[in-house]
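For this view, one protein chain was removed and the others were kept in their places.
As written, the chain order gives the labels A and B, with residue 1 at the start of each chain.
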Amino acid sequence: MNTSAWHMLLEGAWTTVWISGVSIAIGVVAGLLIALIRLARIPIVDQLLVLYVSLARATPLVTLTLFIFLSAPTFGINLNRNVTGILALTLNTTAFNAEIWRSAFRNFSREQREAAMAVGMTPWITFRRIMLPQLVVTSLPGLVNEMSFLIKGSPAIAVIGIVDLTRVTNRISAVTYEPLPPILAACALYMLAIGCLVWLQRLAERRANRLAV
Amino acid sequence: MTNWQILWDARDQFWSGFLSTMEIFGLSISAAFLIGCVMLFMLEGTRPRLALPLRIFIDGMRMLPFLMLAYVLYYGLPTFGIRLNAWWAGVGALAVYHGCYFAEIFRGSRLTFPPGQIEAAKAHGFTKGKMFLRLILPQIVMQTRPLIGNQLIYALKDTAFLVIITVRELTAAANNLSGTYFIPTEAFIVVIGFYWAVSIVMEIIIKQCGRFSAKRGFDHV
Partner (left out) sequence: MSETTLPETAAVSIRQLSKSFDGVEVLRDVNLEVAKGEVVTILGSSGSGKSTLLRCINWLEQPDRGSIHIAGQRIGVDDAGRPMPVKTLARVRARTGMVFQSFNLWPHLNVLHNVTEAPIHVLGKSKREAEEHARALLEKVGMSHKADAYPNTLSGGQKQRVAIARALAMQPEVMLFDEPTSALDPELVGEVLAVIKDLSAEGYTMVIVTHEMAFARAVSDQVVFLEKGLIIERADPETFFTNASTERVRKFLERES
């Protein structure tokens, strides 16, 4: 592989990283919001969210991406490819994140909440000062794990022509007629990114365990 | 004609796409299960020679997007003169990729396997192979049931990636239909319904297996 091939590859890698990064950021926050709404158990809204989570978990990312890309224009909505990709990845990861947050909430110690109430904290202060800092720590390993799943699912956006780290290998081999080197190089970059996340997950687990004891 | 009527008339295409996906899924997941079991067996014993390379291979696969492995098999292997068509490359990639995940799931459970049982089996004169097949494997499979169920759903979803290497399966069917008749919304709703239904059926089956193993005192339902 020559310099320009490497250059293309890194551009593809950057596309994967920023689209995944934006989706992760939105997905983590949106997952928290959905978990909070589900804890409120509002009728109909709750059932709709259950349906959303179940559908999002069963729908392949490729199918979801194609669906949004092809279907949005028929409703008069024009999304560019990148927005479509982010939307698909976000819709998918949010569902998983919502479940991670929700289980952290459900397992939160009732005793600690009582101690907060007993010193006169309102529910909002209790949530902000006592629960949320701990929920972040206990949810983090699960959230980071979901981040690596998102990266592993991100090649799905190649199906609508986004030149990500996967698709760029086709572009390169179209010029060099040697498909294997760019594919292996892309594999190495993916492993690097996901390896970092796995390492982060281990750190996060250690911190979470310290809190649990 | 309404859009739904058009889809109804094209039901054969959906059906064949669905059958194709199920065929790919069924074949590759069976192979993946076998691969997982074989890998677990190769990790058996006090100091298996293959342990290190195998662990590196398994961990490597788990750090890779599935589609990249499919790319290696479909676009990369011809470099070595091995030419697989898209279908076989897809099935092969699914089998190897999810085989590694199965192996990792089994390995995690194998670590907590009670050593007393193995000593008892040795005392009764079991050979290594017999012990693995009759004693260790059945228990590990029953214990890891929920994780296997999860992995099955991931594998089902990964079959859709194969549309990118031109395999004709369920998502490809929706893509073609929406291209032909310009009814993407309806076509994809039907296809997502298919995936959803299969996931739910698998979840129910896994739950039923849960009752089966609960009866044998493996865990609480």
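As a working rule, a residue touches a chain if its C-beta (ideal position, glycine included) is under 8 Å from a C-beta of that chain, and two chains touch if they have at least 3 such contacts.
All of these numbers come straight from a predicted model, not from anything done at the bench.
**Q** List the shown chains that the missing chain touches in the full complex.
**A** A
**Q** In the whole complex, not just what's shown, which of A:137, A:180 or A:196 touches the removed chain?
**A** Per the contact definition at the top, the residue touching the missing chain is A:137.
**Q** Out of A:29, A:50 or A:117, point to the residue that touches the absent chain in the complete complex.
**A** A:117
**Q** Tell me, which residues in chain A touch the chain that this view leaves out?
**A** 109, 111-112, 114-123, 125, 129-130, 133-134, 137, 210-213
Just so it is clear, only the chains that are shown with their structure count from here on.
**Q** Chain B touches which residues of chain A in the complex?
**A** Interface residues on chain A, with respect to chain B: 54-55, 57-64, 66-67, 70-71, 74-75, 148, 151-156, 158-159, 166, 169-170, 173, 178-180, 183-184, 186-187, 190-191, 194-195, 198.
**Q** Which residues of chain B touch chain A in the complex?
**A** 60, 63-68, 71-72, 75-76, 78-79, 153, 156-161, 163-164, 170-171, 174-175, 178, 182, 184-185, 188, 191-192, 195-196, 198-200
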